[in-house]
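One structure, as structure tokens, below. Some questions next.
Every protein chain but one is kept in place in this view of the complex.
This part shows chain A:
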Amino acid sequence: MAGQGDLKLLGMLESPFVIRVRMALHLKGVSYEYIEQDLSNKGELLLKNNPVHKKVPVLIHNGKPICESLAIVQYVDEVWAATSPSILPANPHERALARFWAAYVDDKFFPAWLGILKAETGEERDKKMSETLPVVEQLETALAQCSNGKAFFSGASVGYLDLAVGCNLLWLDAMRKMFGVVVIDAARTPVLAAWADRFRESDVGKEVLPDADIAVEYAKKIQVYRPASK
């Protein structure tokens, strides 16, 4: 295995973008120092290493910072290219497809489900849910397109797009507990629902995805979840 040098990850337990990076590091079997950040009171290390956005995740490798979760995942894949598995596929067209859908996840899927979480009334939540469903349907299409009938977006084993989508499962499962909403529903998007179950049960899913209760507790703490709403 390539000598890894000094590796630190600045993160927040409940952040899907941080989870994504931790999954990439786990896939490569790379060990690192994880430093939980208090985003309401940002520390010097975070401010110095991500002055532009002041956000997590930030990977610091031998003192050099890398920011933006998808850039970090690709960085990890490239630095530890000699270590199996490859996170991105080798073929340029498949790489382009993986990047296209990962961008779709961040540009469309993430804001859509976040809208459900932040809804202030049950009515607004229903509206946000109905806006999210077509996006989920697109992900079902993506899965069919990318997986070629295999278990994961990336084929027989977990890869880039599985990480891009899968890191959101923490909050999707939390919202099911909090509101009873089922964003990835076996009745509507059966292939994606089956993938979600497989992903949760995969090594990287089991080892890295926190329990949904952790997200529920966090939501209560920051008062996103209003139990008084219907």
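Note that a residue touches a chain if its C-beta (ideal position, glycine included) is under 8 Å from a C-beta of that chain, and two chains touch if they have at least 3 such contacts; residues count from 1.
Simple rule for what comes next: contacts and distances are computed from a predicted model.
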Chain left out of the displayed complex - its UniProt protein name, from "glutathione transferase", "Calcium and integrin-binding family member 3-like isoform X2", "Aspartate aminotransferase" or "Protein YIPF": "glutathione transferase"
Of A:Leu70, A:Val136 or A:Cys167, the one touching the omitted chain in the full complex: A:Leu70
Hidden partner chain, touching residue among A:Val79, A:Val136 or A:Val183: A:Val79
Residues belonging to chain A that touch the chain removed from view: 52, 61, 64, 66-68, 70-72, 74-75, 78-79, 92-93, 95-97, 99-100, 103-104, 138, 141
